[in-house]
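Here's a structure for you.
Missing here is one protein chain; the remaining ones are kept as they sit in the complex.
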Amino acid sequence: MEIGGKLDPAVIRRVQDSFDRQGLMAHLGAELAEVKAGQVTIRLPFRQELTQQHGYFHAGGTSSIADSAGGYAGYSLFPEGSAVLTVEFKLNLINPARGEWLEAIGRVIKPGRTLTVCQLDVWGVDGEQRIHVATGMQTLISVKGDA
Amino acid sequence: MEIGGKLDPAVIRRVQDSFDRQGLMAHLGAELAEVKAGQVTIRLPFRQELTQQHGYFHAGGTSSIADSAGGYAGYSLFPEGSAVLTVEFKLNLINPARGEWLEAIGRVIKPGRTLTVCQLDVWGVDGEQRIHVATGMQTLISVKGDA
Amino acid sequence: MEIGGKLDPAVIRRVQDSFDRQGLMAHLGAELAEVKAGQVTIRLPFRQELTQQHGYFHAGGTSSIADSAGGYAGYSLFPEGSAVLTVEFKLNLINPARGEWLEAIGRVIKPGRTLTVCQLDVWGVDGEQRIHVATGMQTLISVKGDA
Partner (left out) sequence: MEIGGKLDPAVIRRVQDSFDRQGLMAHLGAELAEVKAGQVTIRLPFRQELTQQHGYFHAGGTSSIADSAGGYAGYSLFPEGSAVLTVEFKLNLINPARGEWLEAIGRVIKPGRTLTVCQLDVWGVDGEQRIHVATGMQTLISVKGDA
């Protein structure tokens, strides 16, 4: 399956259902913006409740949506009856995380039966301006189970 | 200064003040549990608002407190008038993140004038049981500024 | 300066001179294949002396050329009188490292006065076939000095 290609609506529904069960995404105010084959985008609008000490987005918010975006990017390629777990991830915070919202894009680089590797990128969006705020890498494992 | 040793109360206050300005820590319900020289502990009590799709703590919550714990561990060793930024971090999620609360310990491995490297560890605490849920590494940079 | 663009011949010479002083590159048999602005390619032909226990390239060889490729990609953008040091790097080994040679490409994602972040990719090349064997990220620091 081509990364970035169209997905079966049933798969998109499974991703959305799983996302909706993540209490943290709702608590942060994150939304699932786009679900393609092996590529998922999550948006996080700015709120005072998401800041670090200088008033920008806290790296924890950046990581939260980056981790979920990568996790669902991998999950979108898994066979039914599989669940996804994050094995590890690494994030470089390359610019101050500010803007009207953050946009995290998780994209599968290497799909696999057991392990899947994703690239993670987070952008700070302010009107027409998009600043690359974080880039990283994530390893996922597919296990038997739901979601 | 010995890592894990006692700090000047003025430094502890600077750490607490900076922590209190992190909107995300309050929003997640995290508390600064202990501040020693180069070693900081943050606690995050379990709430439905912090979960991933299987009902455990979301890796985003784990990362948020790990990043702040490491950041303040480094910051506690910086001279006054310095601020701390996370350059990058990497986390391995080694056990399901469950328990009454998570406890993140950031500990400076290599202090430096410009860069500081921390070890990050997160434990899931349930009564007397402590499970190691995440371990990682973080690079910090000291910049001029407040907090 | 545009990443991947042409460099002043004096800068290319500085990169080549520094590369030639790396005893390890010669010992492994690695060659500097291409030097562009913020993007450097290093090739490593297969030899029995570079293997792990299954006869493929050892991850140490993969890392060696990935680290040097990223280091020189950053260095190519530094002002004269600067030296480059690797702060940290992370590599995911996504396919068995085999082929006639490995090709490591280091590419600057975020240039900076103090810190520079590179993407690292390594390919196994066999005739017309190119297999993505490793992908990663690297943080560099610019310090005063030579090379």
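Order of writing sets the chain letters: A, B and C. Residues in each chain are counted from 1.
Keep this in mind: a contact is a pair of C-beta atoms (placed from the backbone, for glycine too) under 8 Å apart; a residue touches a chain by one contact, two chains touch by 3 or more.
As the structure is a prediction and not an experimental result, all values here were calculated from the model.
Participant: Looking at C:35, C:50 or C:122, which residue reaches the missing chain?
Facilitator: Counting the whole complex, the residue in contact with the absent chain is C:50.
Participant: Please identify which residue in B:23, B:38 or B:136 touches the non-displayed chain.
Facilitator: Checking each option in B:23, B:38 or B:136, the one touching the absent chain turns out to be B:136.
Participant: Among the options C:88, C:103 or C:121, which residue touches the chain absent from this view?
Facilitator: Answer from the full complex: C:88 touches the omitted chain.
Participant: For chain B, which residues touch the unseen chain?
Facilitator: Residues touching the hidden chain, for chain B, are 90, 92, 94-95, 109-110, 117, 119, 132, 135-137, 139.
Participant: In the full complex, which residues of chain C touch the absent chain?
Facilitator: Touching the missing chain: residues 18-19, 21-28, 47-54, 58-61, 63-65, 67-68, 83, 85-93, 136, 145, 147.
Participant: In the whole complex, what residues of chain A lie against the chain that is missing from view?
Facilitator: 87-88, 90, 114-115, 117, 137, 139, 141
Everything below uses one rule, namely that only the chains that are shown with their structure count from here on.
Participant: Between chain A and chain B, tell me the centre distance in angstrom, where each centre is the average of that chain's C-alpha atoms.
Facilitator: 22
Participant: Just curious, how far off is chain C from chain A if you go by their C-alpha centres, in Å?
Facilitator: That pair's centroid distance is 29 Å.
Participant: Counting only Cα atoms for the centres, state how far chain B is from chain C in Å.
Facilitator: 33
Participant: Give the residues of chain A that touch two or more other chains, as numbers and ranges in rising order.
Facilitator: Within chain A, residues 90, 92, 136 contact more than one other chain.
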